[in-house]
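Just one protein chain is left out here, and the rest sit where they should.
Up next is chain A:
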Amino acid sequence: MQASSGMLTKFESKSSRAKGIAFHPKRPWILVSLHSSTIQLWDYRMGTLIDRFEEHDGPVRGVDFHKTQPLFVSGGDDYKIKVWSYQTRRCLFTLNGHLDYVRTVFFHHELPWIVSASDDQTIRIWNWQNRSLLCTMTGHNHYAMCAQFHPKEDLVVSASLDQSVRVWDISGLRKKHSAPTSMSFEDQVSRANANQTDMFGNTDAVVKFVLEGHDRGVNWVAFHPTMPLIVSAGDDRLIKLWRMSETKAWEVDTCRGHFQNASGCLFHPHQDLILSAGEDKTIRVWDLNKRTAVHTFKRENDRFWVIAAHPEINLFAAGHDNGVMVFKLERERPASAVYQNTLFYITKDKCVKSYDFQKNAESPTMLSLKKLGSPWVPPRTLSYNPAERSVLVTSPADGGTYELVNLPRDGSGAIEPSESKRGQGNSAIFVARNRFAVLNTSTQTVDIKDLTNNTTRSFKPPVGTSDIYFGGTGNLLIITPTAVHLYDIQQKKTTAELAVNGVKYVVWSNDGLYAALLSKHNVTIVTKTLEQVSTLHETIRIKSATWDDAGVLLYSTLNHVKYTLLNGDNGIVRTLDQTVYLVRVKGRNVYCLDRAAKPRILQIDPTEYRFKLALVKRNYEEMLHIIQNSSLVGQSIISYLQKKGYPEIALQFVQDPATRFELAIECGNLEVAVEVAKQLDRPKLWSRLSTEALAHGNHSVVEMCYQKLKQFDKLSFLYLTTGDNAKLSRMAKIAEHRGDFTSRFQNALYLGEVEDRIQMFKEIDLYPLAFMTAKAHGLEEECQSILEATGLTEDQLSLPTFGEPLTPPKPVVPTFQANWPTKATSQSIFEKALLGQVEGLSLEDEPAAANGLGEAEEEAKRDLLGEPDEDEDAAGWDMGEDIVAEVEEGFVNVESADAGGAGSSEADLWARNSPLAVDHVAGGSFETAMQLLNRQVGAVNLAPLKPRFLEVYQASKTYLPASAGLPPLVNYVRRNVEESDPRKVLPIIPRDLEYLASHDLHRGYDSMKANKLEDGRSIFKGILHSVLVNAVGSESEVTEAKKLISSASEYTVAMSIELARRALGTPDQVNQNPQLLKRSLELSAYFTIPKIEVPHRQLALLNAMNLAVRSRNYNSALSFANRILANGGASKILDNARKTKAQCERNPHDAVEIEFDQFAEFEICAASHTPIYSGTAYEECAFDGSKYHTKYKGTVCVVCEVCEVGKHGSGLKLFA
């Protein structure tokens, strides 16, 4: 019955000929008036008939819904116009007046008016509020077939079999009827009446234009919703387009194509299209601007009589000989793809945009796809390749096409794709980062293509393949109408198959372990190996789905968002007022695209499914959290828990004792059950409890139940079985009291008390039995006494033969003392938590950002306080030495393995490409590297650089395992990753400048603060060595590197000075020796000279000040105190300095004369630790800039330990 491929039929009904159709503006309803006099109200979404209205006599030709009121109007061959309420489901009133068939009826969009067209050649306007005829428009001289109000202006357009279309101006009518409010009701009535009586002065409605052009009768006419256009359909098989201005109207063009009478036509509400329907069994779609046919949908047997459009959404309806069909012209599902936190989608105007879920922000247009496919066919799918940042778009146009386009790196402006690759195919998806698959359904082939659009392989998919989807790495999911195949691309075969009908979409979970197969009414969840996990059925059409991070599938139907867990538990999350396509769930937000391809965020309450999920996963903490923080607990969840076999959890929620009892019994929690049973004290509960307790072997509870129930028999038997003879005899006593002989007998029997039994028999005059009992147990005396009492002799009795008398078995184990042991059921975490440890559970994870901040602060604090970090300090320096030790051990020449080669390795290229020592080192060309260093900075003692050399060298090569049996392939790691020109490639450098500045330097500072000067000095020397053999990326970094060098150098000198002072001896030794004391004081003063960071200098000053005070060098101390105060900073040090200053100012004299002039400018010789006053000659290290007295020229610099003092090279080169 499908009219034509490409038509998206949403609903079809079967009935007699449908003559009139109207969409409800809000609800998914359609009114259909039939030739059989019935008016049907359908829900086209659900496909159900809501109501039937049968009051017309004969065919009903016109119907219309009111926009806001629960009303509709109909007009029929009985000349009547009826106004109905669909709420009360009856006809409110009838408007009589037409003298022939009523063809169409329409409500006015704001006034309480109805316009009708009739075979009596008139068009009439009615007021449905006061149920009166306002105006009769005469002029047509044949049947008036159709009349409609203009959607905005005071115009009416009409079509008639007199071959004309007329436009009527009804502004006069409006003026008359929407008068100022001051006008009284009477006035209105009188004026209205006055008009009605007006026979000829048709001033209310005048013909504005008469449009002539059809050369047969005109069946339908319609205004354009916004533009001054009119479209009409006539028996001349033509669709005519008319334009009007204020003063005139003219024919624009004709759409030719119908080969039978054209019965209806309309403008597309949103797009530049015209739709028409005709008796040639076709619906045709025309381009409004070009007047060319866009689509033709043909129906086999049914002539079309009427066509209508939904005012808001993209839906149309057409009535034909056998009913009605509701359809849309194009798919409204926007093509989209999600990658991590970004949604890529195609808008209605065919632009690719992205949406950031984190920022909730839309990007500007990234790409325009206007040129893809035909203008009226939206793209069907979008597949995104994050690595290449490209998209693969398919469009059903031209039998299916795909296009591979790169997204611009910086998304800005509407950009035409600069380069695209396209081809024929119905489905195209990325299957790997550099491969995509294209399905061609007509040839039934799947091609795997690379990014240059070349086919690398191709294969035949299973028969009838309709679509393909990504199937996990290296796999495809191939969809056929009846099954889904998991297809291994490499092996070219189906590895799994699952029979599922009509799958339309596949949605993978975020972790790639599960996929949801969506068909029209089913959701099937499968694993990645295509094993079915669960399936569910929906009566309403399923539109889309997306996975929660926790593995819950959220899916949308036409009117709901629902969830399903992997185990198939499902439920409703929220209702929808319009269809949306879910793309992502994050917390309480569901992101989706609506039909206008706009991203939207829906709020949901995920509590229910999270709880259920937690339950399935037994994640009790999560459950607790949910319970505490939401009002989840209701009957539904309890019954859910019970149904799903979690009575013990449900038990925790329930207050109602009856339910509690049920749950307790169900989960075997006797304690709770007893407690509740006591509370309720109902026999029925006790009996159920006893059964359950018996099953548990908990006989004390059973006993209690029997006691409560006064079930003496059972109680006795229980005592018997548990061997509780004491209680049995008490039972016997009780039985005696009650005078219940049966019970007494039974108890006696259980106890094996023969006398008691005999006694009882005697009491109730059952002497024969008493005798027998006595006889059987050999109690002859008793026998005799019975015989005497009865006056009989033994001879008179005929006795059966006796066997051995039975005695009840003696209990071996005193079972009654304790319940039967049962395996202790440990309380679940959940129960425990609920019972008392609730407080312990933390609520939410602390936001990560806060943590980060905290850490940063902590680090900052540590910096300030100078807390030591010993392990870290040690690592940097020791490492190097270890390497040296180890590599020296075994020397194997592997030269031979490489020697046979005919080419030069990349390592050789590095040395060739770069003038930097470090690149030569990385290339293994140590000799040239050393030469360079010698020439640049006068490096002469290279041994300390060995760790650095080897470090750089080690970082330069990776080992790629290739063919089995051969050594790994060596590859060379580059620092310019993007570069592939062999003349420009350069090696990677470990511990580059940035790393040194952010790690090693800070470690150095830390050791300074922590007073670990030995370590600190090694660290700073390490920095010097690392910078010496290094490379930077720009000229500005060279300056930074220089700063780093001089800073490291200053620290090294400073620390060396202080270390030298400490090496003088213990404080006592120093104090006793004036020579040493002097030197010590000098060194402490010099320690304050190098340009180190201010907080560190404060430490040096504090140190010098304290030493000076102790040696009563108040003058020096005063100068240090002043410098401390000038520097500012930590208040503790300042206070200290202030105190010292006050103390020293009283007596500003030095007890020990030292060589330290606080006012002179000088620097410290790194080797001798003596001042080099400004103006005197000095030598320096070409690399680190440390100063020396001239006598040290030619020695190895003690700071860097590498360069020769006074040897000036070309300068260190770090940037080529």
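Throughout what follows, a residue touches a chain if its C-beta (ideal position, glycine included) is under 8 Å from a C-beta of that chain, and two chains touch if they have at least 3 such contacts; residues count from 1.
Here is the rule we use: contacts and distances are computed from a predicted model.
The protein name that UniProt records for the chain not on display, among "Cytochrome b-c1 complex subunit 2, mitochondrial", "tRNA-guanine(15) transglycosylase-like protein", "Coatomer subunit epsilon" or "GTPase of the Ypt/Rab family", is "Coatomer subunit epsilon". Contact with the chain not shown here comes from a single listed residue; of A:Leu694, A:Ala955, A:Ala1010 or A:Leu1134, that residue is A:Ala955.
Here the missing chain is touched by one residue of A:Glu300, A:Asp577, A:Asp795 or A:Glu927, and it is A:Glu927.
Considering the whole complex, the residue from A:Thr68, A:Thr226 or A:Asn971 that touches the absent chain is A:Asn971. Panel shows chain A; residues 387, 432-434, 448, 456-457, 472-474, 490-492, 875, 879, 882-884, 886-906, 924, 926-927, 930, 934, 939-943, 946, 949-951, 953-974, 977-980, 985, 988, 990-991, 995, 999, 1167, 1193-1196, 1198, 1204, 1207 of it touch the chain omitted from the view.
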